[in-house]
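A single protein chain has been omitted from the complex, and every remaining protein chain is retained in its original position.
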Amino acid sequence: MAPQTTKAERTSSLRPPAGFSRRDFLRGSSAVAAASALQQQATALAQEAAGVAIVAGETAITLNVNGKDHQVKAEPRTTLLDVLRYQLDLTGAKPVCNDGSSGAATILVDGKPMQANVMLALQAVGKKIQSVESLAGDAVPKAFVECDAQQCGFCTPGFVVAVRAFLNQKPKATEEEIRKGLNGNLCRCGTYANIVHAALLVVKGDA
Amino acid sequence: MADAYFWPTKEKSQAIGTRVKRLDGPEKSNGTAKYTYDINIKNQLIAKALGCPHAHCKITSIDVAPALKVKGVVHAEPLKQSGNEIEWQGELLAVIAAETEAAAREGVAAIKVEYEMLPVFVEEDNLAAAEAAMRTSKGGGKAQTEKEPGDDDDEDEFIEKEIARLLKESAHVVEAEYGIDPITHCCLEPHGSTVAWEGNKLLVHLSTQNVSGTDEGFARDLNITSDDVTVHCDYIGGGFGSKFAPDYWGIAAARISKATGRPVKFMLDRDQELKLGGSRPSGYIKVKLGADKDGVVQVWDSEHWGSAGATNPGGVSHTVVPYVFTPKNYRRLATNIKTNHAQARAWRAPNHPQACAITQTALDDLAMKMGANSLDIFLKNLGTDENPGVSGAKPSVYKAEMEEGARLIGWKELWHPHGKGPAKGSVVEGLGLAIHTWGGGANQSSCLVKIHPDGGVETTCGTQDLGVGTRTVLALVLAECFGLPYESIKVNIGSSKMPVSGPSGGSTTVGGVSESHRRAGQDAFRHLAALVGEKLAVDPATLEAVKGRIQVVGNPDKSVSWKEATSLLGMKPLEVKGEYTRGTASPLSNSQVGGVQMAHVAVDKETGIIKVKKYVAVQDIGLVVAPTQAESQIYGAVIMGIAYSLFEERISDPKTGAFVNCELKDYKLARLGDIGEIVVKFYEPESERSRGVIGLGEPPVISPGAAISNAVCNALGVRVPTLPMTPQRVLAAIEKGARAGG
Partner (left out) sequence: MKNFEYASPRTEAEILSVLSPAGDTEIIAGGTDLVGLLQQSIVAPRRVVNILDVPSLRDVELLDEGVVSIGAAVTLDVLLAHPYLNPYPAIGQAIEGIASMQLQCQGTLGGEILQRPQCWFFRDGRGLLAGGGKLAAEGENRYHAILGNGGAAKFVSSSRLAPALVALGASVRVIGPAEEDEMFIPVADLFRIPRHEGERENTLLPGQLLTHILLPAADGVASATYEVRHGAGPDYPLASAAAVLRIEGGVVREARIVLGQVAPTPWESDEAAQMLVGWTVNESLADAAGSAAVAQATPLSHNGYKVQLAKTAVKRAILRAAGLETGGL
């Protein structure tokens, strides 16, 4: 760092950092990589631009959801949530917000918690997608029932997936960590107190 | 048969009052519960609507034709025409139905509308501005003094003088302003429906808290009769008082479905849900109160105002001011302000949370002024059961609850005079309390309980589950009647074709369905007991249902199993109707509860950030049928209360009238990390339990505003007068206090 520099002295063209020149991703060195899963699946609507498939309009894709490959149709603008809910009738993930602030559409993508409403379906090609429906036998929903961690229940599936993902990361989470770590989901009925209890129950291994 | 229907004592109860798992918990937790938004009917269209971008305007032209050119759009339906005046942002102007949600949205974006702008007024907290804009109207009021005017006195003049005299003679006077901003219902499942026609018969999957009562509205607006309408709702994603009617968008869905011959799903978008789906009126008040040297309020003089929107202006009712406390001399005046917002809807305990927040804060300010302990001042103002100073519940109930609450929160150990507690750096802590009341009498309810000869038991009831645990309550009540495990009871609810039950509003559901089911259950048991009595050659009146058997009281040797008993029915199931009419006196249910809540908060004086450390809710609801679920409901009410005390508000831009925080990233609600420790305690001595079942939905959501505000005031030594207590407001209050103090 160069903290002594002031704003005025800064220049806009820095020296490339040493080590960068050896990198194989520099321009010109990148051969066109193996065709992506999407390219392989792109339909006649797709055009090619310098070896990159450009998808326009509806296209048939394969999504791996809950351990099974599903043939679905998606436009570029189709969200993963729309595909799950309208084509696969997996309605556990809910449409609540437009901005990723509610967590209601939380699913696992390659094991990580993400929100299907802010992901394009085409982006999900080649990924392992798990929705709440795949957790039916899991300890987390069981603990939610045990601790009465739901009221209207609309936010519950998103919360269940979030708790699962959180505890995968931190199986021995303390109450303090739980209160700090589960703020990406919104509940309007106010079930948080019992969600804390449910997460603790899973940690204890009693669910 | 005065005692035909009764509840067993606490000791004798085998199902009611026990902690059980929510009957529909698994479906809700594993994502298989189907809400209205989740209902996909083959070949359905998705409808989306254009909301008006302006808060006040006239439509000069509207053209939906461009939407029809969008690929995937099937139908375009204008809801407004040229010349229509629009009085709030978000009002739906036209609906587009398409093959996909995305196409419907694109169609909406293609609609061409031109507007003529009209003057906007949204500053509901500003009475002077509202008067200048001629947006005010009288909201009612009442004045009463112990001393009555003479025959020759002008009444208004007399009251004016009398109140002035009483204030002058008061040992302590508080003069202050308080407020509570509008909030929305913000149901996570937006309002909406999925509809399908079969010939002239309409099936509506509706997100509703009024399963039995909305068919009529559809029928009326669609020129059919109610028998041709089926309203269905297995699960509803939040209502809170905003989902009682079909709403014009529900009717539009049905019309579009008719026109296109295809099922239609039409759910509001998030911003539309916040703009149209319901809001709670705001409330702002100017108060003068006078108290005697002991801190007992002798006189109350207030004027308050607020807005319930554009259509039917009406803020907080004057009848609940001051809240719960009933000083002998008072004058209260309400002014309604018409703003460019959609009409408010009933929000959990209509009027009460606002009234509590803007009046019980004044009582706490009295304590601060006197340097007195707030709990003592609240206690002193309760009066006695013989000479009460409060409404709703008995003073002795509030008193007992206050004592319990004080013990649970550690009032004695933690309380300090306002603003005089120890500081840890910039952080100070404080305690506050508030009390509340609610009616909660049982609603109308009918059910059909069926006992099959093979022992199966089911009930059918046109009620709904807002999250209360209605299914669980019904199962517990019938399990109690028949001595069966509650999980074995099959509960069918959620259709307008089922026996009619009232809407879930005003804390009336659990009372209502407990009434109908206990009645049906006891009648059914008596029918079975007669058969069993005959078989065992005993008096049926000596029989009881316990642990899967019907036996002579206390004597399992003289018994038959449940299945043996039901086999006595022969080939035909026993069908028993249970019915309760709202307002009927009954030993099974009652109304009027009292509750006390206390908050322990920490405030960072440098940032104005407040954290609720601990919150105690002590609540009387008569007999508690399903304690686990009831406890959840109180947790929820307290958490909603934390939200509207610290975070939540509808923010309107004064220039454009736009509802600027209509998306969830800006519409701030409490999160899991914001709630602290919440302790719930039911006040259920035999004196209250024996009153029967009383509703719980509203009462616990009333006190948080005042309790948390009072705790913050206790911490800081200055009042943050308006809710929500955002950092902005906390810092302003601290600055004002510093100026005043030095």
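Lettered A and B in written order, each chain numbered from 1.
Everything below uses one rule, namely that contacts are C-beta pairs under 8 Å (C-beta built on N, C-alpha and C of every residue); 3 or more make two chains touch, one makes a residue touch a chain.
Quantities reported herein were computed from a predicted structural model and do not represent experimental measurements.
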Fill in the blank from the handout: By the document's definition of touch, the residue of B:Ala176, B:Leu379 or B:Val660 touching the omitted chain is B:Val660
Handout entry: Among B:Pro388, B:Pro540 or B:Pro727, the residue in touch with the chain that has been omitted
Key = B:Pro727
Exercise for the section: For the chain that's not shown, point to the residue among A:Leu88, A:Leu120 or A:Leu200 touching it. Expected result: A:Leu120
Practice task
Write the list of subunit B residues that the hidden chain touches.
Solution key: 53, 71, 102, 105-106, 109, 424-427, 602-604, 606-609, 611, 646-647, 651-656, 658, 660-661, 663, 665-666, 668-674, 726-728, 731-732
Completion exercise
Those residues of subunit A that touch the unshown chain are 1-4, 6-7, 10, 12-20, 23-28, 30-34, 36, 38, 49-57, 75-77, 79, 98-101, 103, 106, 112-115, 117-120, 122-123, 126, 162, 165-166, 169, 179-184, 186
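Heads up, the rule we're going with is that only the chains that are shown with their structure count from here on.
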Handout entry: For subunit A paired with subunit B, centre-to-centre distance based on mean C-alpha positions, whole Å
Key = 34
Completion exercise
The subunit B residues in contact with subunit A across the complex are 21-22, 24-35, 37-38, 40, 100-102, 186-189, 235-240, 267, 269-270, 466-469, 628-629, 631-633, 635-640, 643, 663-665, 669-673, 675, 678
Practice task
Please name which positions on subunit A make contact with subunit B in the complex.
Solution key: 75, 77-78, 82, 85-86, 89-99, 101-102, 104, 131-133, 135-136, 140-142, 144-146, 148-157, 160, 178-180, 182-183, 185-196
